[in-house]
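Before I ask anything, let me first share the structure, which is written out below as structure tokens.
All protein chains of the complex are present and in place, except for one that has been dropped.
== subunit A ==
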Amino acid sequence: MAPGEKIKAKIRKNLPMTGPQAPTIKELMQWYCLNTNTHGCRRIVVSRGRLRRLLWILFTLTAVALIFWQCALLILSFYTVSVSIKVHFQKLDFPAVTICNINPYKYSAVRDILSDLEQETRDALKTLYGFSEMKSRKRREAESWSSAWEGTRPKFINLVPLLFFDEHATGKVARDFVTGRKRKVSGSIVHKASDIMHVHQSNQVVGFKLCSNDTSDCATYTFSSGVNAIQEWYKLHYMNIMAQVPLEKKINMSYSAEELLVTCFFDGVSCDARNFTLFHHPMYGNCYTFNNRVNETILSTSMGGSEYGLQVILYINEEEYNPFLVSSTGAKVIVHQQDEYPFIEDVGTEIETAMATSIGMHLTESFKLSKPYSQCTEDGKDVLVTNIYNAAYSLQICLHSCFQTKMVEKCGCAQYSQPLPKGANYCNYQQHSNWMYCYYKLQQAFVREELGCQAVCREACSFKEWTLTTSLAQWPSVVSEEWLLSVLTWDQGQQINKKLNKTDLAKLLIFYKDLNHRSVVENPDNTIPSLLSNFGGQLGLWLSCSIVCVIEIFEVFFIDSLSILTRCWWQKTKEWWARKQSPRCPEASLSRRGQDNPAIDIDEDPPTFTSALRLPPAPGTKMPGTPPPRYNTLRLEKAFSNQLTDTQVPDES
């Protein structure tokens, strides 16, 4: 025996066998409760009276339950954010400002391409509403007839004719009003010819019918007002035609920067068309963006107020407007970030002619926390939709991209008013005969959220927005009108060779109202230290416990108890094995068995290490006489431990 082990054995002999070396779980628990720093446990052991003890057990368990509950609440509310709003006062970068004429292309330039469509529309108007051309237009119409494309007359226009729907008729009888002459031109269409409608009651609505390839499945689109019907129908055909025109030609047909911008003034300094960059929008033609990071510099304003913003006078030539595509006159302006796509269609502010429109801006920046605090995305890279726009991610870009991608997927071609994805081309009748039906179906599915775009697209985490305040004033004033118009006419001599009228001009002022800018920043509400300190507070409040206590509990309840159980079980098996295998000294084993069994039975305890190994006959004979002890009564424990010190050491050594 090594000296170290000798000392160990000696110590073991002197000390009662408690703690992790305790022979039974009950003793282990008693040892733990007496020695732990956790409040309540000690009281369970030392209190006298069953009720008292029960109450202390209840108190302790309640405290433990409360700790768990409160800590769960703390963890659940961990990912909350608090918002701080800061107001800065600094020199602000001027945003990019995109200006478009509402009319996309000069009608004189585009009329050649659209002459057929125009003629058709006029026919429709005539048959539908008996609308005849005004005298002033006669000349132009004749001109357009002569210059119409003779050889390559597009046949697709008649594919989707405007129809009358009788609202009261149950079967929705559709009547085609297209004249017989037209019918000959487009002999292949499926609609049955019928009478030309001359008299129309108010209960009839106008619309058109879109069919899929095999014409078995048709959808009708009706409009409460003829104006809407005509415009929508025109737009549909217009997109078909324009989809086939190459981009350079379209740019040439639209307005040049010099034409649109008569004067320009920024931050007290004169500017001109060179400060604007071209941006071609499918539905608005040539748009011009001011301050679009031209030479990698972003202009900024040093002062707030209308004097230090952008002041432009726009030339809006009302004569060149397309009568069917657009019905209002003016320009559209949008304020956006330099790398943001200008959604003119959606969020542009309109500017009226013969008016000075002042737009005051106020900048608000927002920063959100991304995962796990919210579902927003930093740069859109983790969104499954590919960005078909050449611009930074935004929710709207994602929705449009998603729709366009689905469109290409389902219909085989791309919608005209959005950019082209890779490898696709815009829809037109000649290649995709049923795209319109497909498009309208898809549009409805999109609105009803059946395409899943709304679920896939997530909002961006940080964005800037400019709150706009618009005010109007009559411009130019009656007294200044005369000289102003003549000066501007002289200025624009080379671009415009006509005398300017005041309804041809619009004045626009865009400026920062003040140089305060507000930023809304989200911060995590809880940090790991605060969470830990809250945990500590809860543990301390209910049980005066600490992490060490928790480790202790883990050690006692899991490691030690398990080891004791294993030891018990191992001893039992060993004993059982020994008994079964070699009844070498039958006397000893017999007597042991005979003495032990009754005590164990009365005790209702499972045979434990101590009871199994108890040797001396004297306490054994006494045991049946003593009443079975209740759980962890103190006197009995004392008796046991006294005896065990005697009995156990020889056994183990």
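Criterion: a contact is a pair of C-beta atoms (placed from the backbone, for glycine too) under 8 Å apart; a residue touches a chain by one contact, two chains touch by 3 or more; residues count from 1.
To be clear about the criterion, contacts and distances are computed from a predicted model.
> Which listed name, "Epithelial sodium channel subunit alpha", "General transcription factor IIH subunit 1", "Zinc finger protein 511" or "Degenerin unc-8-like", is the one UniProt assigns to the chain that has been left out?
UniProt lists the chain left out of the view as "Epithelial sodium channel subunit alpha".
> Of the residues listed, A:V83, A:L384, A:V487 or A:V548, which one is in contact with the missing chain?
If we include the chain that is not displayed, A:V83 is the one touching it.
> Which is it among A:L261, A:L543 or A:I564 that touches the chain not included here?
Here the residue in touch with the unshown chain is A:L543.
> If I consider the whole complex, including the chain that's not displayed, which of A:L472, A:V487, A:I547 or A:L562 touches that chain?
Within the whole complex, the residue contacting the unshown chain is A:L472.
> For the chain left off this view, which of A:P23, A:G309 or A:G330 is in contact with it?
Of the listed residues, the one touching the omitted chain is A:G330.
> Contacts of subunit A with the missing chain: which residues?
On the subunit A side, contact with the omitted chain comes from 15-16, 18, 34-35, 37, 39-40, 42-43, 46, 48-52, 55, 59-60, 63, 70, 73-74, 77, 80-83, 85, 102-103, 107, 125, 129-131, 134, 137, 202, 205, 222-228, 230, 232, 318-319, 321-324, 326-332, 343, 345-355, 357, 366, 368, 376, 395-396, 399, 443, 446-447, 449, 454, 459, 463, 468-470, 472, 503, 520, 522, 533-545, 619, 622, 625-627, 630, 633-635, 638-639, 642.
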